[in-house]
Each structure stands twice: as structure tokens, then as C-alpha cells.
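Heads up, the thing below is written out as C-alpha cells.
Only a single protein chain was left out; the remaining protein chains are all shown in position.
To keep things simple, chains are lettered A and B as they appear, and every chain counts its residues starting from 1.
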Amino acid sequence: MSNTLQIVWLIPFLPLIGFLINGLGRKQLSKTLSGFIGSSVILASFLICVFVFFQVKNGNTAIVHYFDFINTASLKVGFDFQIDQLSSLFLLIITGVGFLIHIYSTSYMHDEESKDFAKFFAYLNLFVFSMLLLVMGGNYIIMFIGWEGVGLCSYLLIGFWFKDNSNNDAAKKAFVMNRIGDFGFLLAVFWLIAKLGTVNYGLHGVASGSEDIGVLTILYSKLSTFDITGITLLLFVGATGKSAQIPLYTWLPDAMAGPTPVSALIHAATMVTAGIYMIARSNILFTMAPFTQCVIAVIGLATALVAATIALQQNDIKKVLAYSTVSQLGYMFLALGVGAYTGAVFHVMTHAFFKALLFLGAGSVIHAMGGEQDMRNMGGLKKHMSITHITFLLGCLTIAGMPPFAAFFSKDQILAAAYESNPVYWVVGVLTAFITAFYMFRLYGMTFLGKFRGTHDQEHHLHESPSAITLPLIILAILSVIGGWIGIPEVFMHGGDRLEAFLEPVFAKSNALVASLHPTHELSHSTEYALMAVSVVGALIAIVYAWNKFSKYQKSTAEETGLGKILANKWYVDEFYNAIIVKPMQSIAGFLNNVVEKKGIDGFVNGVGKAVNYSSRQFRLLQTGQVSAYMLLMVVATLILFIIQLFL
Amino acid sequence: MGVTQILFWFLSALAVISAIMVVASKNPVYSILALIVTFFAISGHYVLLNAQFLAIVNIIVYAGAIMVLFLFVVMLMNLNADSEPPQKNKYILYGGTIAGASLLLVLVAALKQTATADQMVETNVGHIGLIQNLGKILFTDYVFPFEISSVLFLSAMIGAVIISKKEA
Partner (left out) sequence: MPINYYIFLALALFSIGVVGVLTRRNAIIIFMCIELMLNAANLLLVAFSKTHEATASLATSGSDAQIFVFFIMVVAAAEVTVGLAIIVMMYRNTHSIDVNFLNRLKN
């Protein structure tokens, strides 16, 4: 049966080839050629993904085994690719959105020198390769390879303009924060190996349907509650690193130092969803750990709210989007925490569309503004950039949760699940949704409405971006609008939630487990309508308010006060981290450097050298060059030999 | 105590004392003369051991030829007591003396208890040391090394000539 799926190795292999060609030939390839190679390999992957997706849709799922990656007596790790509903959906998102962003990059990065240009595409391809490996990996080890790979690419791409040192700092920050998370992930994997002796998802019964109910009993027999909670918490630590949740979220806004397509692809659409994917992949474990779920929900919610409030006061167009990404990721974690795995995956998908759209639109704006990112210097771009304007507006409406745009459905699904679990979650979630709507339209208003506030040169220079930029925008805008229609809730249309049905096999066991533990009460249709109405109306009010307020925005030099200042400074989280982690670390490092290293280790090493030097200077005196001295030594040595030979 | 014993002790004392004088005397000429005395004492031991051939050869070759050669060299160079300043490095002096004494001590201590310790040495009797006997062996069993030794002498002679020749 797996004959058709055997070709899935091509999916990650093609971007790898692209990476090698672009990376090795970066000095020879022309811009056109490297752009073409970089994009076409992704396109080819995408086409295979579409094929695979339809195979999966027809029920053809498989774990494809290629070779043994680790083979010891007690542990076998195969180099496997797991193709099922969940991974095929992610594959589509990654290669699809990735392809559009590659197209976009051919235009956006055109000012780079050709070898940097090729390098950029090489990194992008490597990123796509790693992300595909992460998603397709048939066990935690293979996933971890991709997991590390995307971290590396993120580092490389954030620091792509490495001549500016602040970019390097941002890259380092991202890398270190990710490492903290990765460490948690690794510990969780070790724990799993120690307890279960395997790292396959298979044993957790994710892959196949209902036939082996034994898996759950096996799991319960092998893992104590403490084990499960510990493992899942550690996995969640890994997810917070990669998906920028409290307390490890601060790297993501800084990551906007990278080129805009990178922000769109890596730090909005794909990589940051790796944590979501990983938790969705391990859904059985997480369902078995109610405490962890609670932690996830609370942290997700807190992240969503905090990031949204910070976004209110940011003036850098990309920073706003970055915080909004963090906030949306918080939503996804909320969904995971309340057990709405489908909702989380749904939101990942819609978020990939609209956030990529918003980032690319922002990139288009920045491009037109000649690198200007401060919204206070924009305004009135509506007249100059009609396509960007319209697509951006659609993106804003989507993220604000307006029906019938995509995020309305996904967000609604999450909020409904949250309400089901705990109404407090819902209240905070909805509040965050209002704030989201407000700051997005603040962004929109400051950028596109009102009068142009920049310099004359910039105004003169304003232009609509070329088609390589606008085309992806249009496609993404369309997807943002219609992308949600695969998950229409029951209340509107019977059998409308096709995504739920599609993903059902993946989450079947979790759902069964939940149902057996505490029988859910379906929300009545009227409640559901009421919830939707509240969120839509509230968001609408926020939109209208923001529109009015910021369409006539004027630059003011007045310093923000009170809460505004705190928000503008991002709740002082960076400063807080700086004070409690970075400073002590630096002083410890300074101590180690100055005392341990210089006095201790250097002292020891130099001391050895000095001792040898000194002693050899002394021994040198034995070498008098006088024959009699040598003779004396000879006699003494003979004497010693005699003594040893005769008496000992 | 027979005549043999008296002679043995006398010759031993003479050998050791004159050997010490070889080492101790400042003037090289005295050293050489003392060494000749030592050789004579050793030759006397050979006679006691009934090794007449070796006794004669020892006197002719060592005391006669070799020591005269030494004497010639010393006189040729006009060396006297001043030519050798006293050993300045006292460590070498003491160290050498102590090392030599220790060597003596260790070897004596070691060899005192050997299996052959109480074997007797035949004195005044025996034929092997006689010229007739040794000559027979030398020209039958050891004729080849004997002839080779002439080559050794030849090469030594050529070597000596070449070395002591003035810069060519």
C-alpha cells in the first residue's frame, strides 16, 4: 500500500538539493537562476505534497521506513517518515506558503548582491527542508533533527544582514532562547526512552485508528502520573521555546531584524507553529496529563493577552505583527490546553495564511518606503499602493475575526472550546480578540489612512510593488478569505467542519479518552451564537474605534505615560530578564574569566610551562661538556645498575 | 706463612700503593714511573702464578714499550707539574673519589659470597703459563686471531701516523 507514499522522501529532498545548489554555487549563479532554483524546488515539493495530501485524504496513511538511524540492543530509532492527516496538512501549509514567499523573495531581495541573494535562497531552502523533516519525522528523534535545523536556519536568517551587530544580537537571542526550549525537549525525549524504550509516535497510538485500544493501557501501565506530567511539561518547555510563549517569547519580536520574507515564512507561518505541531502530535500524552493541559492553557492565554497589549503601543510595523504572532500562538496553545487540537491546527493553518499575508504586505510597504519601518512616518499609502492596501485590509479583517474570513472560524472554534472548558478562558480570549482587532486597525490606520507623514523623498518614491510581490499577496489574501471555509461550525452548516472530520483519526484516541473521563456537554446552539455575536460585535466596535482614532493620526512628540509607557516598553520583560538572568550570568562569566580562567587554568598551564622551563634550565647545567662529568655520571649509573642487579 | 704468601702480600701492597701514586702524583713523570712499578708488581704476580710468558710480555710490552712511549710524549711536550692546574671543581674531585670507593665497596660486597669464593689459585705449579704451552696454542687454535692482530697493528700504525701528521 505504501508504494505511492514511498516517494515522500522527495518532499524534503528537493529543498535540500536546492540548498546545496544555491549554497555551493552562490558565487557562480546569477540572481535569476538561483531564485528560479530556490523557488522551483519548493514548487515541486508542493506538488508532491498535494499528491500526498489526496492520497491521505483517501485514507492512505503510512509510516515509511527508510533505514535504521540508531540501532542498539535496547533502542531502535528508524529514519521514518510519518504521513498522515496531520503531517500532510502541515506539509501543504509549509510548501504552499513557502513557495509563495520564495516567489516574493525573488523580488524583495533583489537589491542584494548575487552571492548574498543565492545564500538567502540556500538558507530558505534549508529551512524548508528542516521544517519538512520536523513535520514528516516518524519519531521524536527525526523530529528533533528538523527541530534543531529550523532553529539553525532561523539564526542564520535573522542574522542575514550580519554586518549590523544588532541583527547578530537578535539572532543570538533567538538561538539561545530556542536552545533553552530544545533542552526541555531533549530531556522529555530521554525520559520517554527511559520509560518506554521507544521514541515512535506509533506507541502512543497516533498513527492508526481505533484498532489497538491497548496502547492507552500500555501507556498507563508504564508511565506514572508524575512521568506523564513531567514529560509533557518538558515537551511544553520545548514548545514554548520554538513557539515563543511566556517565558521564552522575547526572541520573536527581536527576530524581526531579519529580512521580511524570513519573518513571514519562519517567524509567522511555519517555524513557530512547530511547537503546536509537536503537541498536537503528542496529543495522547497531553490528554493524559490534565495538569499540563491546564498549564498550557493558562500560559497560552497569558501570552496572548500580554503580547496583544504590548502590540498596542509598538510603532514598528513589523514589531506589531511580531507581537500579534506571539498573541495568536497563545491562542493556539489555549486551544491545545483545552484539548481542542483540531482548533489549534485549524488556527495554525489560517494563521499561516493571514500572517504571511500581513508580513508580506508589511514588507511591500517597507519596500515602498525605502526601508522605513516606523508607522509614525507612514500614512496615506492607500492612494499609492492599491493592491497592497486591499490585501492588507483583508488580512486585518481576517485577524480581527470578522466573518466570513478564515480566522473567524478558527478563532471561534478555539473560543467555543475554551468556553466549554472554563468561561474565564473565554472572557480573556475574547478580550484579547478585541485588543487584536484594535491594534491591527491601529496599524492599518496609521499605515494606509490619513496623510503621508514621511519625507518628501519617500513620498516621491512611493510605488506599488512589482508583481512578484503582489501576486503572492493576492493568493494569500484569497486563501485568508476562503481558508476558513473548510471548518464551518455545525451550527451554520451540517457537516461543515470538514477539517475536523479529516483530522479525526489523528486525535481519535484523545477524544475517546476525554469522552471517557468527563462526558462533555455539547454547547447549545444558542450559546454558540451568543458567543460568536459577542466576539464579532466587540471586534467591530474595536475596529471602528481604531479606524476613527488613527485615520487622523498625527505625529506627537509627547512621551507616553502610565500604562502606555509600560506597554511601549513591552512590560519591561527584556529588562527583567536582563536583570535576573543576563547580568548574573555575565558576572559569573566574568568571574570565571578573570579568576578561574586567568589565574586558575592559565596559571596552571603557564605554570607547567614555567616549571619545565626552569627545571630544564637547571638540568642543562648537567650538560657541562666536560668529559669527566660524563664519566662520573657513567660510573654512578653503573654503580646503580650493579646495586640493582646484585642486591635487589 | 710461606715465601709465596709473603711475596703475594708484598707485591699486592706494592701494586696498590704505586697505583695510588699514579693517580695522586702531580708530576706526570712520577705518575709514569709509578705505573711502571705497578706493572712490575703485576708481572711479579704473573710469575707467582707460573705465567712466565705473560710476565715477560707484560714487562716488555707494557713496562718497556708502552710506558717508554708515554714518557716520550710527556717529555716531548715538556709537561711538568704546572701544566695541570689543580682540579678546580671540587665536586668532581670528591664525587669521583666517592664513586670509585663505592664501586670498590659494592663489587667487593658482591663478589665476596660468590660460588667460587673459596676456590684456590694454584701458585708456583702448572704448565699452561709456560711459553711452550702457550706458543703451541697460539699457533694452532688461535693462529687466525694472531695473524689478524698484525693487521690491527698495521692499521694502528697508519692511524697514528695520519693523526699526528701536521696539517696536510
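By our rule, a contact is a pair of C-beta atoms (placed from the backbone, for glycine too) under 8 Å apart; a residue touches a chain by one contact, two chains touch by 3 or more.
Please read all numbers here as calculations on a predicted model, not as lab measurements.
S.K.: Touching the hidden chain in the full complex, which residues of chain B are there? Just list them.
M.R.: Looking at chain B, the ones touching the missing chain are residues 4-5, 8, 12, 15-16, 19-20, 22-23, 28, 31-32, 35, 38-39, 42, 45-46, 49-51, 53-54, 57-58, 61-62, 65-66, 69-70, 73-74, 76-77, 79, 83-85, 87, 92-93, 95-97, 99-101, 103-104, 107-108, 111-112, 116-123, 126-129, 133-134, 137-138, 142, 145, 149, 152-153, 155-157, 159-161, 163-164, 166.
S.K.: Could I get the residues of chain A that touch the absent chain, sorted low to high?
M.R.: 623-628, 630-632, 635
In this text, only the chains that are shown with their structure count from here on.
S.K.: Under the definition above, what is the set of chain A residues touching chain B in their complex?
M.R.: Going by the criterion above, the answer is residues 626, 628-629, 632, 635-636, 638-639, 642-643, 646-647.
S.K.: Which bits of chain B are touching chain A when the two form their complex?
M.R.: Touch list, chain B to chain A: 89, 92, 95-96, 99-100, 102-103, 106-107, 109-110.
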